[in-house]
Structures are given as structure tokens and as C-alpha cells.
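Right, I'll just put the structure down here and ask away after.
Yeah, one chain of the complex is gone here, protein chain that is, but the others are all in their spots.
Right after this comes chain A.
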Amino acid sequence: MTALYVLDVPENTPLAAVAAQDPAVTVGRIGPYFAITATGPIVIDRRATGCRHAVWYSSVAGVARGSRITQHDKDALRVEPV
């Protein structure tokens, strides 16, 4: 199980919306956080989100144990099962 948490603030909503476009990914909520989960990898394309760099590189609030970030650069955020 892969799980990524993103705070629900206006700058981050496109990120959750792009993540939700993948049918293998579920976007739920825990309090004010988006809980983005999948059985396999979660991949979010930065350009599709329209997020500029300051937001993009500070958008991840938490990554569950059992998952890890394998890519977080100008192209994409990729979280995979360990």
C-alpha cells in the first residue's frame, strides 16, 4: 500500500486533482489532508498540476511507512511501495 498525505490548501488542490485522474489511485481525506493511496506507485506530473516550484517542492505533508518517494523533481512526484 502506498500512501501520501497533502494538506488541503488552495495551492495544493490541483495536485490532488491530478492524482485522482489515475484510476488506480484513491484520493480520500483525513481531517484537512488529502490521503492519496494506491496499491502500486503513485505518480503525479508536475506540469499537469500547474504547480510552481515553491509549492511543488513543499507540497508533501507525509509519506506512510511502507512507501517512499523515489522521484521528486521538476517533472514528477513518484511514491512507491518499499
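As a convention for this text, a residue touches a chain if its C-beta (ideal position, glycine included) is under 8 Å from a C-beta of that chain, and two chains touch if they have at least 3 such contacts; residues count from 1.
Throughout what follows, contacts and distances are computed from a predicted model.
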Name under which UniProt lists the unshown chain, selected from "VOC family protein", "Transcription initiation protein", "Assimilatory nitrite reductase (NAD(P)H) small subunit" or "General L-amino acid transport system permease protein": "VOC family protein"
Can you list where chain A touches the absent chain? 3, 5, 7-11, 30-33, 52, 54-55, 60-65, 68-69
